[in-house]
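Here is the structure we will look at, set down as structure tokens.
For this view, one protein chain was removed and the others were kept in their places.
Then we have chain A:
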């Protein structure tokens, strides 16, 4: 049974259909990425998932239980990390966590223990008693996430959690999400950053104008394009000599080259690379550099929506 199951979710603001019969599911331990430009309906969808916005149609199930704005029981299963820094700036990290722990029904002793755990998880334990105003943007982001983890959620919902943070904090955040997924937490993740989606998400849903345009694993989505991986090799000499050998390799669709360069069109570059290098070695061709170009989600997004992700 999926931890989150959304069916025909619909939200309308006057004439604007912000979310149009959207359906998807997130399994235990799975990280699901919602990818789309501003105004695509990601945050509206997330708001209905976490139960702060009433839906106009459809159904949301959390662990098989019906969920809406009044469902206290299912809200207790969700950890929510909003896009904005929803923290009391004049309180310390510990005070913020204690307050939200209270709202999630944690009693004093378990709350203390859990607060220590999440502070360590986001690497803020050494500055837990400083006012949030003294934190950097990245530290605030990490505290924002820590609050979302307080209740050991079955479903973690992260809305652009790395927006505007430094590389160190971004990495720490992404590692935390990966660790949680490994522990079995189902994660719904929205981002503008393609590399984050590719690194974190087991499956991605591409949304635009309230519609779910496509969803699947990265490979499935890339498969929607009529594009293949490209391998570009720089060799010392004998490039022309190696081409027929390379063409005979299974998975190589096209091979060509002249002077010091070889270019191959292949199905799965990464898995095929050892065979390519081996074949060149047997042909007595010395390889100086290798470059692999794979179609990415950005290309998929462009292909499906006709616009760049950050338009």
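To be clear about the criterion, contacts are C-beta pairs under 8 Å (C-beta built on N, C-alpha and C of every residue); 3 or more make two chains touch, one makes a residue touch a chain; residues count from 1.
As a convention for this text, contacts and distances are computed from a predicted model.
S.K.: Between "Transport permease YfiM", "ABC-type polar-amino-acid transporter", "Protocatechuate 3,4-dioxygenase" or "Ubiquinol-cytochrome c reductase iron-sulfur subunit", choose the name on the UniProt record of the chain that's been left out.
M.R.: "Transport permease YfiM"
S.K.: Would you indicate which residue among A:87, A:212 or A:246 is in contact with the undisplayed chain?
M.R.: Considering the complete complex, A:87 is the one touching the chain left out.
S.K.: Spell out, residue by residue, where the missing chain touches chain A.
M.R.: Residues touching the hidden chain, for chain A, are 50-54, 69-70, 72-73, 75-76, 78, 80, 82, 84-91, 95, 99-100, 102-105, 147, 151.
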